[in-house]
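Other chains dropped; remaining ones untouched in position.
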Amino acid sequence: MLQAYAFIVRRELRLALRRKGDVLNVLVFFIVVASLFPLGVGPEPGQLRAMAAGVVWIAALLAAVLSLPRLFAADHADGTLEQMLVSPQPLLVIVLSKASAHWLLTGLPLALTAPLIGLQYDLPTDALGVLLASLLIGTPVLSLLGSAGAALTLGVHGGGALLGLLVLPLFVPVLVFGAGAVTSTLIGINPSAHLSLLGAFLAVSSLIGPWAACAALRVALD
Amino acid sequence: MLETTALACERGGMRLFSDLGVALQAGGLLRVRGNNGSGKTTLLRTLAGLTRPAAGSVRWRGEPIGDDFRREMLFLGHAAAVKDEMTVSENLEFSSRISCLDVAESKIRDALECLGIVRLADLPARYLSQGQRKRAALARLALSASVPLWLLDEPFSALDDEAIARVSALCAAHLAAGGMVVLTSHQDIPIAAADARAIEMRG
Amino acid sequence: MASRLLQFATPQAFFPLAGKLVPWFSVLAGALALAGLYVAFLVAPTDHQQGESYRIIFIHVPAAWMSMFLYVVMAGWAGLGLALNTRLSGMMSSAIAPTGAMFTFVALWSGALWGRPTWGAYWVWDARLTSELVLLFLYLGFIALKSAIPDPVRADRAGAILALVGVVNVPIIYFSVQWWNTLHQGASVSLTRAPSMAAAMLLGMLLMALAAWMYSIATALSRVRSIILERERDAEWVRMQRSAA
């Protein structure tokens, strides 16, 4: 099982490398969105600093939502998903490995780039650290719950927007606690309360997400 | 080994077939015939456990089909399950891996050789023609001698005569070694089998 | 004459020509850059308003010029390829893009560094700065689109369409200071204010700009050589080249 997990993750990563720039695109999208905000909102540095965490988190959410439809859709269209379902591998392992690969390819790069964007918005160093931490804890939630959303909207036309509609509300707590952690650092409050709430949310979603995704996949392929 | 009891399937509230009982023993070939839309694909997907029957059940070695069954079964549907971005040999490697088959480098090449596409081994599948893609999907058969039950939905469509001969030879060898094959096809391809039967869907 | 030129329009003929030209342009670029830096830091006097920080101009302005100019050249090659179906054109535009993106980035970066002492902020969202940022994204989009399409012919044509659409942005960058009253000041202001300084400044800027030109040509040519090798790897002449090496 561990072996199956490992080789499916490896395959996903290899596929992503082949589709050159897939990873890069999500990243650049993230950066573009984060850079759009000051354009629309206006350039006062104080105001920008206050909204930095929110903007980074919202951009991360949107980048995740944009990348999610691909999670199962390609495998569904060409029959690979069907093959996975009839294979001896437990479906849970398949879902978990796909969600992990999704995080490695989107969540992790986003988290690692976020401090750079924070710099642009003139965040102090300790807030940058907290931003990174909040993203490292929070982004796996996006992949886990997102995989359930992606499975639910599989084969549904206009799935992209529907998926956004399904998962964005679920992501709201992540956004609130994630951005909250950074903002509280800015005004001198210890962010650990926010971060541990995020951690709890991660624990819950790692139980619920993959299970829901498995069930939804079986329905989609009936 | 594989048997159905009073199997019935519905699509969109319409009975496609009902009260279907088939039994397949080692070495048995079952051809599923029928007009377009008569329910052949639905039957095969039900046998594979992908679609839930409306009534009746599918049994394997006397048990309702479940996790163990999937180790002993190979299902190839209409969709080729070939990834555009990966080369032909990578595709075969992955699909065999996921079915817990042996995937030594040499075996992969032999399998491709067997389908006559070893020349394309390192070409990304994106560039394959319709028939080459189908061959790439079918190459798994050459690795699956140890898997008792093969469920093949229209394996011969899009293939040229040479490829049809190769695939039917593979099926014949599998049957001779005690395997089982269920296939649908609109063409009447001769396959040597000791115990060959056919069912006609909807009369 | 035209046929002589066209003779070099095939990758096979262009490859050795480019190989011969690269060292020359590299040497020229280095020499001009040294001369430019000499003028910029040792000859040009200190600005009595901005102090030493104004010397960023010697990097900033050539980079900004090149960023726009290279885009036009890139789009020109791309358009040529789209219209005439010549193989080399697409390769040339691919070869130019990274250099253009680099200069755009340098213009943005140096401008931002300059903005801090003069405007009090690294970045403001005025028209010129924004459109220059859009230029960077256009370069990146061009590169990303091309690398996302595996078939080189198709990639060239798709990239060409994008490049041509993006050309509209270049006049916007150039004229934005005139069309909208922006924070970004033109060079003319400091030129008229201290004409005695202008000579040295102008010389420095020109030298640096020429160096940037030479550098761009050198990098584009050497990059196009590797693109040719990569794309024509199955062609007879490349295999001969490889076995000879």
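Letters A, B and C name the chains as they come in the text, with residue numbers starting at 1 for each one.
Operating definition for what follows: a contact is a pair of C-beta atoms (placed from the backbone, for glycine too) under 8 Å apart; a residue touches a chain by one contact, two chains touch by 3 or more.
Computed from a prediction, not measured in an experiment: that's the story for all the values here.
*Asks:* When only one copy of each protein chain is drawn, what copy numbers apply to the whole complex in this file?
*Replies:* Only one copy per chain type is drawn, but the file holds A x2, B x2, C x1.
Everything below uses one rule, namely that only the chains that are shown with their structure count from here on.
*Asks:* What whole-number Å value describes the gap between the mean CA coordinates of chain A and chain C?
*Replies:* Measuring from centre to centre gives 36 Å for this pair.
*Asks:* Just how far, in Å, is the C-alpha centre of chain C from the one of chain B?
*Replies:* Taking the average C-alpha coordinate of chain B and of chain C, the gap between them is 57 Å.
*Asks:* At which residue positions does chain B touch at least two other chains?
*Replies:* 124
*Asks:* Which chain C residues reach two or more other chains?
*Replies:* In chain C, no residue touches two or more other chains.
*Asks:* So in the complex, which bits of chain B are touching chain A?
*Replies:* 48-52, 67, 70-71, 73, 75, 77-86, 90, 94-95, 97-100, 124
*Asks:* Within the complex, which stretch of chain A touches chain B?
*Replies:* Those residues of chain A that touch chain B are 4, 7-8, 11, 14-15, 18-19, 74, 77-80, 82-90, 221-222.
*Asks:* Quick one: in the complex, what on chain C touches chain A?
*Replies:* Going through chain C, the ones touching chain A are 121, 123-125, 130, 133, 137, 140, 144, 147-148.
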